[in-house]
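Would you mind keeping the following structure in view while I ask a few things?
All protein chains but one are shown at their positions in the complex.
Read from first to last, the chains carry the letters A and B; within each, the first residue is number 1.
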Amino acid sequence: MFKNFLMIIFSMILAISACGQESINSGGDKLLVINQFMSHPALDAVAQGVEEALRKRAAKVKIQLQNAQGNITNTVQIAKHQASQSPEVIVAIATPSVQSVAKARTNVKKTIIAFAAVTDPVAAGISKLENIIGVVDTPPINDLIDILLKALPDKKRVGIISNSGEINSIKIAEQFISYSTAKGLRVINMQISIGAQVKAAAEKLVSEVDVIFIPQDNIVVSAIDSVIQVAASQKVPVIGNDPSLVDKGLLFALGCDYFKIGVQLGDMIADRLENKKVEPNIQGSGIKEFRINEKMAVILGLDSQILKGASK
Amino acid sequence: MNILQLLGSVEIGLIYALVAIGVYISYRIIDFPDLTVDGTFTLGAAVASSLIIANIDPLIATLMSIFAGALAGMVTGYLNVRWKILGLLAGILTMTALYSINLRVMGKPNITIIEDATIFGSQSVIIVSSIVVIIFIVLLVRLFSSEFGLAVRASGINPKVSNSYGINVATMKLFALAASNGIVALAGALFAQSQGFADISMGAGTIIVGLASLIIGEALLQPKAIITSLVACVIGSIVYRIAIALALNANSIGLQASDLSLITALLVAVTMILPKLKHR
Partner (left out) sequence: MIELQNIHVIFNKGTRLENHVLKGIDLKVEEGEFVTIIGGNGAGKSTLMNILAGDITPNKGKINIDGNDITKLPTYKRANLIARIFQDPMLGTFADLTIEENLSLACRRGKSRRINLALNSNLREHFKSALAEVGIGLERRLKDKVSLLSGGQRQALSLVMATMQDSKILLLDEHTAALDPKIAKSILEMTAKVVKNHKLTAIMITHSMTQALEYGNRTIMMYHGKINKDMNSEERALLSPDNLLKFFDL
């Protein structure tokens, strides 16, 4: 009885997928597939930026996006699936995606790999690949620290809550510590590995530091409300390198504008599709975005004009 | 679905067949729901990758990863038999500890071995994985046909009577957990080498995938003997991956890769509930 049940389900899936087959050559459009590692404001912004740029350039592409929901095996299977459709371009958003896409690509000459939201392509093992373009996001940590020194000169002790399981988080924290220590600040780094530890880390830090810095990463960001709440109750400002979090209560943030990074990548892709050379094939992104939360400034008793002035 | 997609599914399915076999040993043979595997899969990848980066021969690196996995399994076993911690909890404890251990082994959350020599060399992943799977099936069939293997099976079926027949049930459990986790670690090592990287999050959900594959295989093959059960693990794993590939094809009805977790959970739940309904 159960075997029949399974057979029915199977046939249904087969039938559905049969009608689901996309025809690649509809109107001569080229196939562009996006392999996004997970849902996250920054990664979402990259995808939007790419699509916006391609639209502005009137690129003749058919776009398909797949989201792996943060699961490595899904990323791999999506990469293989997309590669088998023999697309012109595979856009990989985040490090595990580009690693899987690099392995899955079958036609190196034909398929362009375009990546973004990867902080260290060398460590990811993809910098020397053939037929690859990408935008590396170098978070402007040093600039952020300079702004901090100008805007809040009396705050000398900084606390960081970072995620030991995310390479971006570790690198940003390291960079923050080295530059700020050189500038005479004292830094305490609390490393966590799961969301439940974030609040406790914040509670410990508020009694020992004057400012808290949140690097851009998934786990800490997922618990950001608890950090803001704990910090605000002790009048401790929270700053970060992800501008999209300012609305949640960061006092200010200076970071990569991921939408603009997506646009930059989209332009690079459009160039390649028009058979123009793209040099260098892996570029940095100089575009920065600075945002202030005025309400938070009021709560903390700070003058937002001074803060704005610090970013000049 | 084209032939490339099918081969891609088979490739992942064969490596994960080892996960299904590992889960079969713990869940079916000794009736122990072992969550350690979420950590052991990554452990295998971490150990193999780190050793390969350190220029150790990939075959030795892979063997070391099996050994590491076996140790992890024995830790869970020890917590359960010596300290009487519930199996489910013992597995969770070891898995949680392994997160930190894996980070230490790798040094960072993501390491790449894309330019290093792997156990696959220039051979096709499918062929090498098939050989590994066949070797382990043959070994396990022989093991469970032996006096020792029969005793392991007995201790999972009826611990009290096993005791009265002189079987040290605790030792049997430790052995089964070591074997199970060693095989899952092997899967992790093979996965990392086939993909060129190891990531700290790659083990999340391993137990569910293993159970889903096991259950699909059993539903399809209705196995009565050990060898058919093991083959069912392989078939189930490949069918599961094909089902995912089909779901990925079904973009037109709005099915997303993100829905896969829900579908997997439903599949496992339904397959577990159906036999109970039959018995009513």
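Everything that follows uses one rule, which is that a residue touches a chain if its C-beta (ideal position, glycine included) is under 8 Å from a C-beta of that chain, and two chains touch if they have at least 3 such contacts.
It should be emphasised that the depicted structure is a prediction, and the values quoted were computed from it without experimental measurement.
Remark: the absent chain touches shown chains B in the intact complex. Across the entire complex, the residue among B:8, B:109, B:149 or B:182 in touch with the chain not shown is B:149. Across the entire complex, the residue among B:169, B:200, B:238 or B:260 in touch with the chain not shown is B:169. Residue positions on subunit B in contact with the hidden chain: 143, 145-151, 153-154, 157-158, 160-169, in rising order.
The rule is simple: only the chains that are shown with their structure count from here on.
Separation between the centroids of subunit A and subunit B, computed from CA atoms only, is 31 Å. By the touch criterion stated above, subunit B contacts subunit A in their complex at residues 1-2, 4-5, 8-9, 11-12, 16, 99-100, 103, 108-110, 112-115, 191, 194-197, 199-202, 204-205, 209, 216, 219-220, 222, 241, 243-253, 256-258, 260-261, 271, 274-275, 278.
On subunit A, the positions that touch subunit B within their shared complex are 1-3, 5-6, 10, 13-14, 16-17, 19-22, 39, 64, 66-74, 76-78, 80-81, 83-85, 95-96, 99-100, 102-104, 106, 123-126, 128, 164-167, 170, 193.
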